[in-house]
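Yeah, one chain of the complex is gone here, protein chain that is, but the others are all in their spots.
Read from first to last, the chains carry the letters A and B; within each, the first residue is number 1.
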Amino acid sequence: MENNLLEIKNLYVNAEDKEILKGINLNIKKGEIHVIMGPNGSGKTTTANAILNNPAYRKVSGEILLEGENINNLKTDEIARKGVFMSFQLPEEIPGVSVTNFLKYAKNKVTGEPVKIFKFKEELKKYMEQLNMNPKYMERSLNVGFSGGEKKKNEILQMLVLNPKLAILDETDSGLDVDAIKTVSKGIEMFKNENNAVLIITHNTKILNSLKVDYVHVLVNGQIVTTGTQELASKIEENGYSEFKQ
Amino acid sequence: MIKLNETPVRTARNFNINNIKLENIEIPEKFEFFQNANIFIESPKDEVSLCQNDTNLTYGLGEFFTNQVKEKANHFLTVNVNSKMKKLIMIDFEFDKNNLNLVENILINAKEGTKSTIVIKYKAEENLKCFHNGIIKVKAEKNSEINIVFANLLNIESNNFISIENELLDNAKVQWTIIDLGGKNSISNYYSNVLGKSANNELNAIYLGKENQIFDLNYIGELRGEKSNVNFEVQGALKDSSRKHFKGTIDFKRGSKKSKGNENEACMLLSNKARSLSLPMLLCSEEDVEGNHSTSSGKVGDKELFYIMSRGFDEKAAMKLMVRAKFNKILETIQIPELKNEILYEIDKRLD
Partner (left out) sequence: MKTKVEEINRNIYDIKNKDDYDFKIKKGLTREIIEEISAQKGDPDWMREIRLNALEVYNSLELPTWGPDLSELDMNEIATYVRPKSKLNSSWDDVPEDIKNTFDKLGIPDAEKNSLAGVGAQYDSEVVYHSIKEDLIKQGVIYTDMETAVREYPEIVKSHFMKCVPVNDHKFVALHAAVWSGGSFVYVPKGVKVDIPLQSYFRLNSPESGQFEHTLIIVDEGASLHFIEGCSAPKYNKVNLHAGCVELYVKDNAYLRYSTIENWSKNMLNLNTKKAIVGKNAGMDWVSGSFGSKISMLYPMSILNGEGAKTEFTGISFAGAGQNLDNGFKVVHNAKNTSSVVNAKSISKNGGKCTYRSLVRINENAKNSKCSVSCESLMLDDISISDTIPTADVRTDEVEFSHEAKIGKISDQAIFYLMSRGLSEEDAKAMIVRGFAYPISKEFPVEYAVEMNNLINLELEGAIG
């Protein structure tokens, strides 16, 4: 039980008064990598946003527990400070705020400790090298004018810097070329250890090839219709989702 | 001297754009009934009748011109749109030597859930000095959809004055296409009161000035309902010593949450004596809205001109092509081929 990191119990969520999630159950333990797959519009992104309590999504019923604590009504920043991270499908552009300053500030908020600037910059530089990111991006405005691939790498960079307990990657692989997907996988490997967990949300399987995945859940029409292991993903790659749809 | 067409909000007086002052305008005193109004109605359900309507306007060109319509109108029409099919109504005012002056008052009621296209056209023989002053009011009820083409094809000896007022209820769609070519002075006031939710008002306009023509365009869109849309797209070109004053206002009133307003005006200057004044206002008293505006003035790009000329066009033909290219996206909104050809012919004639 003490290994339970995230538990979702019978969760119903609406977006703009439309019922999206219709009773989701999920249990993620420390040390695991979970994958949620599903066709467009099945509720994958809603699941991620509901965990972080995006005000645009309304929980109708059900529970989300983080290490046993109900986080249904915590504010997004409180959830983040408890160690949940989400990589956005479409990261927001924030003009006038540099990547370095932003991460320094966020790191301070998440850890509650002062950030030593020199050490922090060295760490940042190291991660950026490993992610094949141009160090010039450190001083550029957050996501402004970044290409799709650069934005996604920047999300992974933030994950590494903030070092959460649970990282949710929402379509981090979508729209990326093969090399960029490899970089993202590498980032996940760097991050992963026995005390944290990763929840990957995707609709294709390329990113899963180089990762050791524990569970694959198939989400269709707001419900998890089946759960399996890595083989399930390969099956979907071949046959698509048609067999899971009613 | 008459002062008219005041902007909704004033700016510094020496910017010379709060209103327009006209001198030496010949204003006829008496107005005989205007005979040459040809009306075509496609659907038997739609009704057009001759009857007086109220002339109260929120803005309008000013007291003098509003009162003239109220007191001296020599033509008046009420159009009731009842058809749910998109049918055509055409109103042609043909000026000739026996019908030199028109002061008209038109009310268009687009009933709930109806669809229609209405064309209002003004045309005069060359060399006639005509006078036109009109008020057109449009009431668009819930879920109605109406396209209006307003074609001012008068000659450049005439004077053209027009006040347009729209009222839009929930889900109404009102699209105007204004072709503004004629008039020594062409002074227009266009006001949309977007009262309803999810209503949509679009205005696509062209002006083309030559010789000493003066255009004063005062386009105002006020948003009051949620999730509504106002879009002004204005393309113009100025030859010779012509000038234009573009005054565009998009005003997000309290209550217009999640609404959008866009305003774009582009002026091609085809002569070093032409003058372009513009004041694209964006007024906002609501938080969750998106407003954009842009204006630009300048001559045809040298690079574009060179490119077209390298394909064998002489400079004049190339210029014409460029102007037509800019106008095209407005003209595309006109879906009646004969009318579009007639307008294109008039544009070409004036560009020569």
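Here is the rule we go by: contacts are C-beta pairs under 8 Å (C-beta built on N, C-alpha and C of every residue); 3 or more make two chains touch, one makes a residue touch a chain.
Just so you know, these numbers come straight off a predicted model, no measurement behind them.
If you put the hidden chain back, the residue from B:I178, B:A274 or B:L351 that touches it is B:A274. Remark: the omitted chain is touched by one listed residue; of B:E32, B:E211 or B:D288 this is B:D288. Checked against the hidden chain, the listed residues A:L162, A:I181 or A:I207 yield one contact partner: A:L162.
As for the chain not pictured, it touches subunit B at residues 9-13, 15-18, 252, 254, 257, 267, 269-272, 274-299. In the full complex, subunit A touches the hidden chain at residues 52, 54-56, 75-77, 79-81, 85-86, 88, 91-97, 102, 105-106, 109-110, 141-142, 158, 162.
Just so it is clear, only the chains that are shown with their structure count from here on.
Rounded to a whole number, the gap between the C-alpha centres of subunit A and subunit B is 52 angstrom.
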